[in-house]
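Complex shown without one protein chain; remaining protein chains in place.
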Amino acid sequence: MMRLDASAWLNGAAPATDGKVVAVHAFQMLCPACVAHGIPQAARLQQAFPDLVVIGLHSVFEHHDVMTPRALEAFIHEYRLPFPVALDRALPGSPVPATMQRYQLRGTPSLLLFDRTGRLRLNHFGRIDDLVLGGVVGRLLAEQPSAAHEAPGAAPPAGGAGCDAEGCALPR
Amino acid sequence: MMRLDASAWLNGAAPATDGKVVAVHAFQMLCPACVAHGIPQAARLQQAFPDLVVIGLHSVFEHHDVMTPRALEAFIHEYRLPFPVALDRALPGSPVPATMQRYQLRGTPSLLLFDRTGRLRLNHFGRIDDLVLGGVVGRLLAEQPSAAHEAPGAAPPAGGAGCDAEGCALPR
Amino acid sequence: MMRLDASAWLNGAAPATDGKVVAVHAFQMLCPACVAHGIPQAARLQQAFPDLVVIGLHSVFEHHDVMTPRALEAFIHEYRLPFPVALDRALPGSPVPATMQRYQLRGTPSLLLFDRTGRLRLNHFGRIDDLVLGGVVGRLLAEQPSAAHEAPGAAPPAGGAGCDAEGCALPR
Partner (left out) sequence: MMRLDASAWLNGAAPATDGKVVAVHAFQMLCPACVAHGIPQAARLQQAFPDLVVIGLHSVFEHHDVMTPRALEAFIHEYRLPFPVALDRALPGSPVPATMQRYQLRGTPSLLLFDRTGRLRLNHFGRIDDLVLGGVVGRLLAEQPSAAHEAPGAAPPAGGAGCDAEGCALPR
């Protein structure tokens, strides 16, 4: 079962996901690779696959004081994001929010793909090629609800903490 | 049944295609959109989907005197094409070669996708988005051989004959 | 005389500009075209022309509550901006800051080029082609200090207020 722990939704209500293939794009508004690659790719995903549910997840693990819900609202407006965005719930005593912890995301951007049964099938940190991603989505869309499989583990990023062209990584 | 009418193969022998999903990229070596988009995409397809069989098809319908097999050999060498290339067989009395006629290609680049049973499932003229293409290939790879469907018709190009950023079209 | 009205400098002190050709890139951290085009181009300018002084100018005219100096610091850090950034001074009773008003900028991104005598020679709103920009900078760098000319006026943007792929425009 997919479970996003959202403290609020911006840019639209939580979409219905029952029986749907779902793509969750975890980002931070000040993550350069998210802005340059991840968010545009998520928007293209929605356009290329009308049957796919695309959701943004704002998973802030640094600069909490400036990546506020109000700042995110301005960001969503200026970038004209075409999908609803869940605010990943902050947890007391940890810089890393709840959904990010549940799915053990390595940083942002991360892409999660859930099949029609709600099972996690892809958990990818950093950039992913359009052809490869389209292939995975195409396979999941072709599956019947009974055909769920094991989830592949997250591919760990090459580098350490901090932001580079691939993304912003959590310290390990 | 996929049927390529090849007068010769360059850059490798005709690959085994039984039970395989096959992508045939029809191009001309002097077609700008083929060189800029179609051929690199076909090469990326091969890299992204190791189970997919990728084949080039040199379907010359203009400038026959300079797009010769010998010129194509030099082109394949300089561009380092990573897939075998079939020479579409010339037909007496027609500028349009045999395979191009059989599949009613509108021009180059054209991409043909065949499922595991050899049935034509995509016949696309001009550019096609990586995500969309990856999605179709992913679906076909997920299918079992018994699951063949009807082929969608070719989407006719917007313009008339001649070459533009989308491709080189046959006169209609 | 070039006059930037800065309330503070981030990412380095105000550089010496006497006798230098100076490029001032006016941006907002939440302006998509600035992030995608203007800022990377300003960074490339600095790399391509070591004799040119490149300065960022944060000219906020909307979303003032979230594009704060503290937020800009995080932005500069994550995007690794390679040039010093002046905060355009806020003016009481106006959303448009002081330097933006002085040079009658139409929005962000805007690029100002000053010659060796401090005279404004280019005032461009929106995207500008690398070759064209390189040409103007090359001419200015070739000039001796005595060779100053009249400043060309700002090219008005095509559209109205709001952000698009070209930039964020002020309401007129």
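Which chain is which? They are A, B and C, in the order written, and residues in each are numbered from 1.
The rule is short, and it goes like this: contacts are C-beta pairs under 8 Å (C-beta built on N, C-alpha and C of every residue); 3 or more make two chains touch, one makes a residue touch a chain.
These numbers were taken from a predicted model, which means no experiment stands behind them.
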Which displayed chains the unshown chain touches: B, C
Sole residue of C:Pro15, C:Gly138 or C:Pro171 that reaches the chain not shown, by the stated touch rule: C:Gly138
For chain B, residues in touch with the removed chain: 30-32, 35-36, 63, 65-68, 70-71, 74-75, 78-79, 163, 168
Where the missing chain touches chain C, by residue: 41, 44-45, 48-49, 129-139, 141-143
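One rule holds for everything that comes next: only the chains that are shown with their structure count from here on.
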Chain-level touch network, classified as line, ring, star, complete or other: line
Central chain (distance from its CA mean to the mean of all protein CA atoms): A
Angle (degrees, nearest 5) of the CA superposition of chain B onto chain C: 180
Interface with the most contact pairs, given as the two chains involved: A-B
Gap in Å, rounded to a whole number, between the CA centres of chain C and chain A: 33
Whole-Å gap between the CA centroids of chain B and chain C: 48
Computed distance of Cα centres, chain B from chain A, in Å: 35
Touching two or more other chains - residues of chain A: none
